[in-house]
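The structure is given below, and queries will be raised subsequently.
Not every chain of the complex is shown here; the ones you see sit where they belong.
Chain naming follows the written order as A, B, C and D, and within any one chain the residues start at number 1.
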Amino acid sequence: MLDSARHERIGLPEAVFCAGKTAGQIAAIVAEAQARAARLLLTRLDAAGFGALPAATRARLDYDTLSATAILGGAAAAGPARIAVMTAGTSDLPVAAEAVRTLGFHGHAALRVADVGVAGLWRLLARIDEVRAMRVVIVAAGMDAALPSVVAGLVAGVVIGVPTSVGYGVAAGGRAALHAMLASCAPGLVVVNIDNGYGAACAALRALGGT
Amino acid sequence: MLDSARHERIGLPEAVFCAGKTAGQIAAIVAEAQARAARLLLTRLDAAGFGALPAATRARLDYDTLSATAILGGAAAAGPARIAVMTAGTSDLPVAAEAVRTLGFHGHAALRVADVGVAGLWRLLARIDEVRAMRVVIVAAGMDAALPSVVAGLVAGVVIGVPTSVGYGVAAGGRAALHAMLASCAPGLVVVNIDNGYGAACAALRALGGT
Amino acid sequence: MLDSARHERIGLPEAVFCAGKTAGQIAAIVAEAQARAARLLLTRLDAAGFGALPAATRARLDYDTLSATAILGGAAAAGPARIAVMTAGTSDLPVAAEAVRTLGFHGHAALRVADVGVAGLWRLLARIDEVRAMRVVIVAAGMDAALPSVVAGLVAGVVIGVPTSVGYGVAAGGRAALHAMLASCAPGLVVVNIDNGYGAACAALRALGGT
Amino acid sequence: MLDSARHERIGLPEAVFCAGKTAGQIAAIVAEAQARAARLLLTRLDAAGFGALPAATRARLDYDTLSATAILGGAAAAGPARIAVMTAGTSDLPVAAEAVRTLGFHGHAALRVADVGVAGLWRLLARIDEVRAMRVVIVAAGMDAALPSVVAGLVAGVVIGVPTSVGYGVAAGGRAALHAMLASCAPGLVVVNIDNGYGAACAALRALGGT
């Protein structure tokens, strides 16, 4: 049961979180949306899950492996990027990609800045002026998650940290990254749940909403 | 050592976090700011800490007990409120007050909506239209922290949850509230550290920054 | 060794918790119950586990995939529902189904109210009058688990929260939901273990016991 | 702001949780209730807090040290007990007393059964027939919290466990007791937050509500 009234209330259509849903359930949701001529974003749909969908369903969807997302109805046209999506390491890319796809679905381009973890500070500084020009910055980082603190000390826009569950030992699962972001000394850094690229994008859309 | 360059970079002057500082250290910081004719916000300065300051220092400061904040140089003139600050229960008021004072220091009025926890849903619904008119909503809540989820499902603006450390048993310390907010089903809800009213206000200022 | 004396003491026959039992053990228990002409409820018997039972055993059982339960001896006749079973999201359905099947086994119908999480408050309010007519309400919810708090503020009957282990990040495993329910501001909300739909149903039966 | 509409909705007036409120705030609430001729229950009001109230306020209140509760307007007349309140050890008495006072405020007597922890099993068995005659049993226990499991295996009524924060080492704070109760093998045992005697009493009132 999709909540079509929600779009009116908060400006964000409900996405379909596919983890834990059967292929049959997902196909039915897609069919129902198509019948209504509605666009639809599906998240947490991994390659195996996409492969298990009926061929007819797959044919209607624009699927992306890295972000594990599918889009029904095509991306919206996007103007110049007002949102940056940054990653500390390569393992953070899937989470960042989920954010980028969610933004694209809502008609927003994103400036992607990858592999700028603080252990290699110069790579970050080389890109910081581009980032400073954005209204919102999403930063996906796991492990020590120092990147969002550094970025929030350098840019004036909204900075949204997304802890990622990458790493091992004390980093495994993303709690260390989450706590580091919440405890950040940089004022005004906000945080979403671990691996929640979709949520970070929704927050960015809220921030751009009135502008 | 105050970082005066920071204001240029991120638009937010560094506040003075007074917990753990001696009266002598705080008085010196205030004196130095006054010498530079700078305005200053002091946070986490409880009544005992304020009382321990030299009389001359106290005379220069606008002190507020509930929020445990002091301001040097007076509040900025404020236009109509574009930010709501909501609380679930009375124990959440000090955290909300810290946010309101921080906003006032930066020239922003706040719409205050108190005592609207979800166990008494009708009180919340009676106020929701006012809240929907705001660009940003800060929601301070402890215990089960259900209020931010409900609010984020009803308004389109930026919603910033501040978990509070009120309560006992599993609620003590604020982790239960923090986790409930991070795990919220409402898309795009962002969160700051437990009891961090100052951080929530800074995030709100970032969101309003370009508008 | 089934405890047949227990039914006399507490009015609830022991159910067979199948997770961790071999097909041979389960088949023997079913055979022994049938020899005594006893009815039997089996829980946590997933589709693979059911499929691994001998065909003769399977033939005697009424199996339900969603709830992962099987019943020997048929459901009892049920009168009008005095118990509601509510779910916040689709991922909570298996836990709710375990509760409904347990109630049915004991001769109680249930009013099912699905997909009424607080992020879409209006769906909940549309159903609340039906729920208020019940003597007991079981609410299965994961993630932020705000639904039981809202419900316990709106109905006068017994409200039993069942945290579910759905979600990711801080929600994974159900601790966030459990803590949110225990910390609820709504007075008199009681809680059972994560994913324990069976236990919630038993508690509901205890509450109806003397009426 | 007391929620007088709540009583109509859920049959339970809001109690005043005094921890964290100033003497002035509490006195004002009492005065306001008296002006409305309303009865009032105040919880978590320790001896120091009560002593700090104005003499005029104190004179109106029926204060009890052990339970740290005060009542305005006197106890309701009570019929024969239908609820037992049990404790494992002497340290659990304050939590049990909070439950008993809450029940008394709502016109219910309680059968008190103290000091029957499972390490001295015979003391429990000597009292169990009395307990079996009750409709609801509240069991306050800390440390290993084995008592509610044993009781729930012996009585047919509603059994509500209240973990207490007594003890040291792994028991300190009450998490060990809480988890033991939630993990109980006895079917249908329900649990409230650590030290929440008030909540257990509210749950008991819900269970008796329709009878």
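Worth a mention:
Here, contacts are C-beta pairs under 8 Å (C-beta built on N, C-alpha and C of every residue); 3 or more make two chains touch, one makes a residue touch a chain.
As the structure is a computational prediction, the values presented were derived from the model and not from experiment.
Each protein chain is a copy of one sequence, and the assembly as a whole in this entry counts 8 such copies (shown in place: 4).
Criterion: only the chains that are shown with their structure count from here on.
Looking at chain A and chain C, the chains in contact with each of them are B. With rounding to the nearest 5, the Cα superposition of chain B on chain D corresponds to a rotation angle of 90 degrees. Taking the mean of the C-alpha atoms as each chain's centre, chain B and chain C sit 42 Å apart. Inter-chain spacing, taken between the CA centroids of chain A and chain D, is 46 Å. Mean C-alpha position of chain A lies 27 Å from that of chain B. Touching two or more other chains at once are residues 6, 178, 193-194 of chain A.
If you sketch which chains touch which, the pattern fits none of the simple shapes: not an open path, not a single ring, not a star, and not all-to-all.
Going by the touch rule set out above, the chain pairs that meet are A-B, A-C, B-C, B-D, C-D. Put simply, chain C touches chain D in their complex at residues 6, 9-12, 14-15, 135, 152-160, 178, 182-183, 187-194, 198-199, 201-203, 205-207, 209-211. Chain D meets chain B in the complex at residues 1, 3, 5-6, 19-21, 25, 163, 165, 173-175, 178, 193-196.
Of all residues in chain C, those touching chain B in their complex are 88-89, 117-121, 142-146, 149-150, 152-154, 167, 169-171, 175-187.
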